[in-house]
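Rather than the whole complex, this shows some of its chains in their spots.
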Amino acid sequence: GAAAARDQIQIAGSSTVLPYASIVAEAFGENTDFPTPVVESGGSGAGRKKLCEGVGENTIDIANSSSRIKQSDIDNCAKNGVKEIQEVRIGYDGIVFASDINGAEFAFTPADWHMALAAKVVKDGQLVDNPYKKWNEIRADLPDQEILAFVPGTKHGTREVFDEKVIIDGCKEDGALEALKAANGGDEKAAEKACMALRTDGVSVDIDGDYTETLSRIDANKNAIGVFGLSFYQNNTDKLRVATMSGVTPSVETIAKGEYPVSRPLYFYVKNAHLDVIPGLQEYIEFFVSDEMAGPDGPLAAYGLVPDPELAKTQAAVKARTPMGALN
Amino acid sequence: MTTTTKAATMNDSKISARKVQVFYGDKHAIKDVDIEIPPRSVTAFIGPSGCGKSTFLRCLNRMNDTIANCRVEGHISIDGENIYDPKVDPVQLRAKVGMVFQKPNPFPKSIYENVAYGPRIHGLARKKSDMDDIVASALQKAGLWNEVKDRLDAPGTGLSGGQQQRLCIARAVAVSPEVILMDEPCSALDPIATAKVEELIHELRANYTIVIVTHSMQQAARVSQRTAMFHLGELVEENDTDKMFTNPDDQRTQDYIMGRFG
Amino acid sequence: MTEISAFSASSAEARGKSLYAADERTRRRNAAEARFRMMGRIAVIIGIVALIGLLASILSNGLSSFQQTYVSLDIFLDPAKLDKAGDRNPEAIAKVSTFGYAPLIQKALQDAMAAKGIAGDGVNAKTAAELISKEAPADLRRFVLADPSAIGQTVRFDLLAAGRIDGYYKGRVTMESAKLDRNISPEQLMLADKLKEAGILTTNFNWSFFTAPDASDTRPEAAGLGVAIIGSAYMMLIVFVLSLPLGVAASIYLEEFAPQNRFTDLIEVNISNLAAVPSIVFGILGLAVLINFVGLPQSAPIVGGLVLTLMTLPTIIIATRAALKAVPPSIRDAALGVGASKMQATFHHVLPLAMPGILTGTIIGLARALGETAPLLLIGMVAFVREYPAGPPEGFFDPASALPVQIYNWTQRGDPAFVERASGAIIVLLVFLLMMNLIAIILRRRFERRW
Amino acid sequence: MSPGIVVLVVAAISAVGYVLGRRRAVSLAARERAKLHSLPAYYGQTVALFAAVPALVVLVAWLVVQPLLIETRVSDMIPDSAIPEGGARSLVMADVRRIADGLDAVLARGGISESELSQMQADVTDVRGLLAGIGVALGNDVPPPVFEAAKSYRQISKTGNIVAGALALALSVGFALWAYRRIAVDLRARNISERFVRALLVSASTIAILTTIGIIASLFFETYSFFKIYPARDFFFSTVWNPQFRGGSDLGILPLLWGTFYISLVALVVAVPLGLMIAIYLAEYAGPSVRSLVKPAIEVLAGIPTIVYGLFALVTVGPFLRDWIAQPLGLGNSSSSVLTAGIVMGIMIIPFVSSLSDDIINAVPQSLRDGSYALGATQSETIRQVVFPAALPGIVGAVLLAASRAIGETMIVVLGAGATARLSLNPFEAMTTVTVKIVSQLTGDTEFASPETLVAFALGLTLFVLTLGLNVLALYIVRKYREQYE
């Protein structure tokens, strides 16, 4: 009944981390006597909220997150008695731009994207409503193809990276940031916000679903460009043609080396109070960050997770159960 | 004598049935009925309960079509046209041959709408005022007008049993069919209301053909010109009403009329 | 009387005509009738065509998931690798992880190829082993742990082929796509063809699709519906057992017994409003009340079942009330008239007559409950679950997933092999639904009658 | 004595009570040569009910309360020192329960005896190993206080169970006897048992109220915190919906409400005529064999997972509408649109309209149809003017149900209509609904305490209140309309 004790690890959170977590969970279940952990999806935000619900059996042990924990989460945790949390960075997620396999080749720069999708762009020194209809209007060596982009919806962690590493960077590159700053009376924050405002005439389409939806949409609109995770692209290289960004082709190696710009770290957060209580929890997190799993030759890297160059540090921290400090 | 009467009405009979058989599943409800119903007259069907009067009546405007396991054989013609011919449109037939059912079945609508329904689907009224006239006169004919004239908007299902029966009569006459089949139209009526309906039948006789099922010998005698007597699904005798009630050909008729039956 | 003769005269022209030849108005009316009937038929046809179209797409995508490609190998369970100490100590054997088993398979494959005289042709031992699922070492390890005495023997295994190879025989992967695919090469496919010719590679019915638990993204070929089917079955059991009686009881009270007052109006409005509440809100309710307040476990079918029950109730209640309302009052009068109590009249006469509507409500309500994912999202059932829940009733409290969850999960995964699995899961779900509804449909036919 | 067994025994007592009660009523009647007030079965039922209900109520209450009591008792036994740094007492208690369960399992296996167990000491015996042997995994070694607590936990809950069981059985037997003794020829047994059934019916219908209270309660607090950090005016009256990761989002509900309304409307425009025509065709025109095949087949439409519809919208309907209608007419070139989602959703909700209406139409008495046919009405006139109005109250219910389903749908909208909030009249443009945004904001990667996530609760509550208003309106209209006819 309800009084029975829980004996499997409960994990919740980001759907980006979910595939990696389930690979690890599966291997963990196979190779130990512990039951296979249960890995829920449901979003990083909800996962962290659940983690901070309190200490006890009917709360989860680990929250997967595709972005760093926020101060509000930590406060909430503290309020509910969840004092020690470990932050474990498991690697990096690459974000790639791809189009239909039979389409044209693209070599982008962040500025191209900003000019293509921003609501306001600088044209001939003037800040105007985005006039571009085709890629080659932006830069002559881009293909003569209508602009249509499927970008992650604003709920996705991917969108945050897209906004910051592509749109804002592009905004800086093409000079729109300066113009917007001038227009906003020098307010940097407002200017950045204005940078991120995307056009609403149907050229930039938000995707609230997942990468499979983007892929299906590209199937239905052959001349569209979609934003994908690296691992998803790697599983569908026969359907998608990846674009280079600033001349670099995205791959596990180029991202690990820091050459390809658009990537973000992935984390999970462990409730230390559960460590000695939930059977196998400590073993699981150690297993997760072990070289066998998260190392460059492990199954996670093979699946498209960019391994963390500082994995050894993480391993040590996990062994020592070092709780995370204040956010910097 | 019977045969001559028959022969006389043969040619110009309004409805004529030949060897009609009706089955409800296995049950043989009507057996080999031959009958001629003259136009512009009232024919009464009499006979003990369950003998098949309603069943036969329903054959005359093909209302039996709506009963799932009911099967009709034989030949029934109206104005010389076989109504069971596949070419015949039962809708047109029923517009021509109206019916008042044994159990009053008002629509769950207002009294006005109950009566106006038929004229409306047949397009008998151009204007609202025409329709008002039709409704009023139909209700008057059925002797219901005085009771309901103040509450034409009240639901027809909220009437008393006898009022519902008269409402159904009004509904049927409102579309002025050529033939009106009435299944015990006065069963729930008091003597005065009955008299009113009989008066209506009398009036209608001038232009219409009327078939009425009744359990009251007196009523049959009062309103009908011809009477048909059914028994156990058979047509025992069909004759002029006067003759029927004074000097029937068949012993069973005699017994039934005398109340010596069953 | 004058106006009466007037209108009867006007209709007289419409009358007196042959029944064989329809007059103008009748023709128009008959045309309207024919149109109406045709509209009905078209509506039915649209419905059926939509159904057939959807089913056809599901079947064409999903039927192939009931087939699976296997690789049959004789594997030598090498004691040198599996039990170095040689004392068959279970704990020591358990120390060998699946990574330790992979070389055995690789070797067995090479041996088999050599025995049949199959050349690698540009496929080395490591890439050849990629033809075999990553699930295979786990299978092997499970086998050895269950029976340590098998170490040192050669055992024949039917191992799963990798997802891409499986897809090759289902037409999903072609030589052309393999050229572009970084997960498989045309050479590997050619090798697979040779293995198939040699009888090492076979295609069999995929029983494990129904029994195996979910698998991670790297092993689409191993993913099955076992846990999901159990989870759905548990939840539907709870939903059925609770929602039908509760729904019918509530409807009977509201329709037959409740006085017309503010309170019953409140209940009535509430119920129809609950029907309009998005299902995810029921998930919020389940999380807040059942998990956080009552303290029921996460990811458990009991919570899912209760949440879905609450979600299904309004549907059943609305359908049942409509059906009860349609029973003519004369039936109730007749029963009351012979001295039956209201309760008896309701249960003996009204309820049987309302049964078709009640069953329809149940069919539709359960169909929805079976297919819902959103409310399960918040109570933790949209999850990767590999452990089977225990038997009922304890199993109601164990983590489980559900069929729609599995479908939802699989459609989100990167490997295209999961698309096929998802369609296969949809077929299973529909069959599940039909089996669930079959009793209801048969019962409904028996209760149907016009009076 | 496990609760399950107690329930079985109570059930058995109640069954016996039924038989005896019945028999006593019959024999009393025979002895006194009097007529029983109710059928003998009702006397049996009263005894059975008295035997079962109080006992079960007490048992359930006990089961709810007992763990709490034991928890506090046992929890006191654990010194603070036994609680690990940063941990919580509740987690240690979880360990206690786990060990207690494990010990039960060990006992059940016959590995040790009860007395051995009471002798056992954590610092001497390897409890962890012992339990691991039977498959109960523990996170760490067992400190003695915890082990002692576990032992007494076992003990107390065992005693508790025995007491509860004994109490329940005593109540059951006591009430059964009392009810049995009370049986008399003129005891109103039927009324007693019917009053009980009626109480059951009433409580079943209050579940709706409880659910509503639960929903409001679970939405209210987060909504409240949302409005603390986001101005209500902007939420209710702004026409822009544009959430941002970094804050500073525009969260106006209006475009979402509009999308909800528009898409649902399209869905109903598709589903209601189709569904009604199907219902009418099946109930009035089709033969029994066609009907018995087509009706369940159409019902399958309601059971196909919405993801299938969504993909159908995305891959087939959307591009079709775009290429054949929207683009030629110059109405836009988006493959996701209100119309796409609406049409596909309409197909999905057809069975809600068709199957329920079919049952209702079928229940209209044949005599009404006969009345209409006899006036020379065609079948379609009869259906439209007599059968349909008579069935209307039920049909309204079916349509409301379909509308509700349309409002609550997400997957089809996401794939068919897109995720863009927009206020536009053009049905070929992408829009989205409140429900979609509830799901996506709630399951997104944004932090929970931000307005971007909390807005989901506000959306849920607003939608709840709005549909409540609509339902009140619908009830009012239906009432008013019905008054004319009944």
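Letters A, B, C and D name the chains as they come in the text, with residue numbers starting at 1 for each one.
Assume a contact is a pair of C-beta atoms (placed from the backbone, for glycine too) under 8 Å apart; a residue touches a chain by one contact, two chains touch by 3 or more.
Remember, predicted model here, so these are calculated numbers, not experimental data.
Asker: Hey, what stoichiometry does the whole file give for these chains?
Answerer: A x1, B x2, C x1, D x1
As a convention for this text, only the chains that are shown with their structure count from here on.
Asker: Stepping chain to touching chain, what's the minimum from chain B to chain D?
Answerer: The distance in steps between these two chains is 1.
Asker: What is the chain whose Cα centre is as far as it gets from that of chain D?
Answerer: If we average the C-alpha coordinates per chain, B ends up farthest from chain D.
Asker: Using Cα averages as centroids, what's the distance between chain C and chain D in whole Å?
Answerer: Centres of chain C and chain D (C-alpha means) sit 19 Å apart.
Asker: So, what's the distance in Å between the C-alpha centres of chain D and chain A?
Answerer: Centre-to-centre distance between chain A and chain D: 35 Å.
Asker: Give me the residue numbers in chain B that touch at least two other chains, ranges are fine.
Answerer: Only 91-92, 95-96, 121-122, 175, 177 qualify.
Asker: Any chance you could list the residues of chain C touching two or more other chains?
Answerer: Those would be 29-30, 33, 377-378, 411.
Asker: Every pair of chains that touch: which are they?
Answerer: Once each pair is checked, the touching ones are A-C, A-D, B-C, B-D, C-D.
Asker: In the complex of these two chains, what residues of chain C are touching chain A?
Answerer: 94, 97-99, 134, 138, 141-142, 173, 177-178, 180-183, 214-219, 291-292, 294-299, 377-378, 380-387, 394, 397, 399, 409, 411-416, 419
Asker: Considering the complex alone, what residue numbers of chain C touch chain B?
Answerer: Touching chain B: residues 1, 3-4, 7-8, 10-12, 14-16, 18-20, 22-23, 25-26, 29-30, 33 of chain C.
Asker: Please give the residue numbers of chain D that touch chain A in the complex, ascending.
Answerer: Contacts found on chain D: 63, 67, 84, 86-88, 90-92, 94-95, 97-98, 101, 132, 136-140, 242-246, 248-249, 311, 314-315, 318-319, 332-336, 414-415, 418-420, 422, 429-430, 432, 436, 440-450, 452-453.
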